[in-house]
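The complex appears here without one of its protein chains, the remainder shown in place.
Let's look at subunit A:
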């Protein structure tokens, strides 16, 4: 008989300390051992995890007022500009903003040592951060400039708000040209000298709920070592993986916008990150619980690396020129084996997404739920799923 559970039933088991919680990898073993039906009946919650660079990340900071008052027009944190086109002492520090004096790619490939992601990591590590602000002065906000040092504890609010995190799936990047290239997928050697990929495969949150049956607006999650929530779908949320002409895009997949109080997060799970020749960003740890409401949800959550595929994309020519298509698909089992075959050639692979950290997140979240500290939230709104047929458009130029 097929199993049906509700959020309320699962939460009541969590409160009683009786919920059966396993990580997505443990579910795979359980299904292999006992079969899908039995596993779906037994398991209440499956935990997932991912730890990887997630560029569309940042934090809203509200510094508190100065005396006399100031309507900040330009703001820098440790020399990295933050966006202040919002209220007087509010700013948004974006993960990929670079230090004002960074040479960028003028000395190619640039090192991009310190950017917004590093500022966020320093804040969450409770390091002092230099705040500089300029203003034009108004009758109500007369002050023109400010230079001081802040810490995360000094300021009123710090809200991590990441418009696009947790990519469902991602390209496996290779380089068909004759020169080394430096990309957001790392350094890729010429003539397919190496291949980089960046999801945790069978532990990756959105690969385990591909139809967005349980992950939606309001879902409570592990974010940056603390508690966070799904705020909305992420930008470029294209779970259908089909482009306007009906061709498979391959790369895209679903994404999530995530938010949470930065003050309760940890530097272990928000790490400033630099890609040679590309830029700076923030690595974010995300873990999402999936309630096993029925067998179908269990079936997707139990998908293993052998059944999950990434498209192989040439970042030398096809990607930068926005040429559609790919060089085929490869399973995460093959990617994790250390080598794949592309166009008949053996290519060594390397991940950019940390499996040991992803496992640690899934295990940590499992522990929180088992202890009864963390109950599941039913989405207040579901997110667009593949059935909704969202498709990507490129910019129209005049």
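Following the convention adopted for this analysis, a residue touches a chain if its C-beta (ideal position, glycine included) is under 8 Å from a C-beta of that chain, and two chains touch if they have at least 3 such contacts; residues count from 1.
FYI, contacts and distances are computed from a predicted model.
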Of the listed "Tripartite tricarboxylate transporter TctB family protein", "4Fe-4S dicluster domain-containing protein", "Cysteine desulfuration protein SufE" or "NADH-quinone oxidoreductase subunit I", the name UniProt assigns to the chain that isn't shown is "4Fe-4S dicluster domain-containing protein"
Of the candidates A:274, A:326, A:364 or A:377, the residue in contact with the absent chain is A:274
Of A:113, A:126 or A:144, the residue in touch with the unshown chain
A:113
Contact with the hidden chain (one of A:39, A:352, A:369 or A:383):
A:352
Give the residue, chosen from A:59, A:195, A:215 or A:383, that touches the chain omitted from the document.
A:195
In the full complex, which bits of subunit A touch the chain not displayed? Write them out.
51-53, 109, 111, 113, 186-187, 189, 194-196, 271-276, 283, 336-338, 348-357
